[in-house]
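Every protein chain except one is present and positioned as in the full complex.
In order of appearance the chains are A, B and C, and numbering begins at 1 in each one.
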Amino acid sequence: MTTPFKIGLIGTGRIGQVHAASIAALNETTLQWVADPFIEGAQKVAAQYGAPNVTADALELINSGDVDAIVIASPTPTHVDLISAAIDAGVPALCEKPIDLDIARVDALREKASASSTPIALGFNRRFDPHFAELHRRVQAGQIGKLEQLTIISRDPAEPPIEYVKVSGGIFRDMTIHDFDMARFFVPEIVEVTARGANQFSEEIAAVGDYDSAIVTLRGAGGEFVTITNSRHSSYGYDQRLEAFGSLGMLQATNVGPTTVRLYTEEQVEAQAPYQNFFLERYAAAYQLELAAFIASIREGVPASPGFDDGRAALLLANAAVQSAAEGVSVAVDLNA
Amino acid sequence: MTTPFKIGLIGTGRIGQVHAASIAALNETTLQWVADPFIEGAQKVAAQYGAPNVTADALELINSGDVDAIVIASPTPTHVDLISAAIDAGVPALCEKPIDLDIARVDALREKASASSTPIALGFNRRFDPHFAELHRRVQAGQIGKLEQLTIISRDPAEPPIEYVKVSGGIFRDMTIHDFDMARFFVPEIVEVTARGANQFSEEIAAVGDYDSAIVTLRGAGGEFVTITNSRHSSYGYDQRLEAFGSLGMLQATNVGPTTVRLYTEEQVEAQAPYQNFFLERYAAAYQLELAAFIASIREGVPASPGFDDGRAALLLANAAVQSAAEGVSVAVDLNA
Amino acid sequence: MTTPFKIGLIGTGRIGQVHAASIAALNETTLQWVADPFIEGAQKVAAQYGAPNVTADALELINSGDVDAIVIASPTPTHVDLISAAIDAGVPALCEKPIDLDIARVDALREKASASSTPIALGFNRRFDPHFAELHRRVQAGQIGKLEQLTIISRDPAEPPIEYVKVSGGIFRDMTIHDFDMARFFVPEIVEVTARGANQFSEEIAAVGDYDSAIVTLRGAGGEFVTITNSRHSSYGYDQRLEAFGSLGMLQATNVGPTTVRLYTEEQVEAQAPYQNFFLERYAAAYQLELAAFIASIREGVPASPGFDDGRAALLLANAAVQSAAEGVSVAVDLNA
Partner (left out) sequence: MTTPFKIGLIGTGRIGQVHAASIAALNETTLQWVADPFIEGAQKVAAQYGAPNVTADALELINSGDVDAIVIASPTPTHVDLISAAIDAGVPALCEKPIDLDIARVDALREKASASSTPIALGFNRRFDPHFAELHRRVQAGQIGKLEQLTIISRDPAEPPIEYVKVSGGIFRDMTIHDFDMARFFVPEIVEVTARGANQFSEEIAAVGDYDSAIVTLRGAGGEFVTITNSRHSSYGYDQRLEAFGSLGMLQATNVGPTTVRLYTEEQVEAQAPYQNFFLERYAAAYQLELAAFIASIREGVPASPGFDDGRAALLLANAAVQSAAEGVSVAVDLNA
């Protein structure tokens, strides 16, 4: 048995707590440091998982010399600086998406990130979902021949707090960004973005200038189509589905129910309980597998995947979608420029 | 286009009307004669489907010289005499099950039926159901290797009128008899019958000495098991399923819904409308295909299947089940004796 | 029993033969006249279904005074003139889609069609598919609340002959046109069309300037989104699915398999036979129900639905899609102009 990696966790909000649980559950990681300016949050998480060190200052954690890797789960505006500090300290970092809402700030960090050998992983956890990962493996294995059309249906159970929507960068940057990365998991070279947004049910969201619903069509360099259907609400639970259509067939990953139990009555048959209602349940396994893959990439000395450039690409696609939806035009993109 | 077969229909009750519709729908048959002692019934059916001849006397129909084949859908006690008359007249007959409730009367006709070349078909329509027939074809084709276990689940939507139950011969002879034939469709040589009956919900049925629920285990000459699960009611519609388990795999035929539409709400997901509620809907295609197969067997000069001996075998199994359920013992049977 | 409607059938190609079968199968219709310049075709169909009259001249049929209604299944360029003649003769007509490939020709007939009380129905048979019709009924009944997103996946088993593609008007006018009408079945007032086309697998189709794949996003006047995913091939059979997503839930109509039989082996479980491979099988019921609805609208004196303006609307949407795909812009449409 190898020595566990000592992990420093930055940020102890909802998503930080998910990572803390994953760090504790994984045999090869141990929670060594916890940082949060809201020190009570850091102390609580540290106590729960037995982390010996707590700080309000993320830089103290990064430069402690006592962490083998860090997980950045603090607010988005802090990501760029913390990644930069991690690179300076030579500490591998797994950073929650997005890198930043401002592509200029991302680009300013890009050269440094590329030049460094310190692994920087982006928290696109859905790539690690066992269902989507298996579908991806099979597409790679050629089971459906040449991939022609990828259909992503992605609906959240309920809209986020309006305060979040105000600062999130909008639906394309806070929600669709996961689907943009999923698109690139299958079709890395996206060359065109066509997006439409609508206000279908929330006057509140409309009032702050965002959409509550969106449809995106992406075109890949090989002529592939990716369609993304988004809604910020879904009465029947978290709707997360994937279909890959190719020259030889189709692969489908459907929603995940709590059990296999089906009810038959005089009203209806084959009825199942609603889907899991929250991303923490639906993607619990994905978060653990994401962390494990990050650790494996460090151990094996290979670049982390998805990495910095994947985070940047998703943001570029989101920006193009914003423009396309606003102007009613298809927008060409060059993710490698 | 060949000349349509002129069909004589005997009996214009519920099941007779089903056959009349099939005769009208099939290109190669035409309804030529209709017989029923309740002459108004015969006249009504004849008018609906344009049959030129009506009689209260089934023998007049059989001996008219004006029918190429007959369908016997009159009450069970008339079957033996009508089959006998059809053999005498050399007119092929498709007779509804059962041949008779009294095995002695069936056996008295058996030698005559065997000696005659006149095709006598028994109305075990479920063998012709497209779903079950396809499953059977695949078992025969070896898709699951050697058949080891056949599971038949067969529940009626609702119990029949109590007047019917009083004269039907009981659940094993009026309901399970279809499943006995289905068992023999896959495992012709049944050698042992074990049956249990229960009164689970109907005091009325209990009061007339019948069961409302039954479980039967059959053993085939090759060691195969067949289990039959029966109930005289089912809230969610007609429950008719089949599973064939073998050395290499399993084949399953599930229930048939009215459409593919599924509903997703905050209460439940993937809910479908209840199954078809009546055997006429569920087995509409089966009745037409049964008639077509009967006509084909006449045209091709091959024995009708299922035939007289299949009707007798089902009754022997029902009788053994009655004994097994009453005495709590497994009963050996020899269907060829 | 009412007297059957005497139907005149114009055109005896593939789709004309489908209608001939429906006319014969329906109790309330009888095939009275058959017209085709290829007279042998007309004679063959007439013989098969017992139609007493045959002509090479469609106008002779329309003006015979011996038809209660006509079905127009001749080549597209003849539709406008035949509809016009039917209106002149006061003979109700069910015309195959599209009315014409040239919107100017359609518009030239529009006023006449609107002014006339002669029922003109358009052959958008999919509205009558039992699965899609049931889904529509449930949306109308409010089962999913306010409709927000409609997802149409529509893939043909295989590309049509290249000679057809050359004259068909392209994928949006020959294939997507069905989906445009399906969109309008749920969201009649479409106000915006965004389309992308691609050449994913057929060099032959690319060579004649058409797409083999297309993605369309429609926006309704009430803010609804409709997405259409098209491919001209599908290895696993005819892929025809519909999802309606609303404020209270989702309704889904999935593909139709030949039977309910599922296979379980050491290789895979729950495997079903591929879907029906051809529109005549998949939509056989739809064609009969379409004809029955057309006859009912005549009997009841109500306008046929879908009617002339629905045919025009689908063509307008197809034209807008052609423009959108070519120019990379979303195109506003006014179907009522």
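Operating definition for what follows: a contact is a pair of C-beta atoms (placed from the backbone, for glycine too) under 8 Å apart; a residue touches a chain by one contact, two chains touch by 3 or more.
Predicted model only: the values in this text are computed from it and were never measured.
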| item | value |
| --- | --- |
| Residue among A:Gln43, A:Asn63, A:Ser84 or A:Gln143 that touches the chain left out of view | A:Gln143 |
| Selected residue (touches chain absent from view) among A:Leu26, A:Ile39 or A:Leu263 | A:Leu263 |
| Residue among C:Thr265, C:Ser305 or C:Gln323 touching the omitted chain | C:Thr265 |
| Touching residues (missing chain, whole complex) on chain A | 130-131, 134-135, 138, 143-144, 248-256, 258-266 |
| Residue numbers in chain C that touch the chain omitted from display | 235-237, 255, 257, 262-275 |
| Hidden partner interface residues of chain B, rising order | 146, 148-149, 151, 153, 155, 192, 194, 196, 198-201, 213, 215, 217, 219, 223-225, 227, 229, 231, 233-236, 239, 245, 247-250, 328-330 |
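Assume only the chains that are shown with their structure count from here on.
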| item | value |
| --- | --- |
| Central chain (by mean CA position) | C |
| Longest centre-to-centre distance from chain A, chain (CA-based) | B |
| Busiest interface, counted in C-beta pairs | A-C |
| Distance from the mean Cα position of chain B to that of chain A, given in whole angstrom | 58 |
| Chain A-chain C separation of Cα centroids, rounded to whole Å | 42 |
| Multi-chain contact residues (two or more partners), chain A | 235-236 |
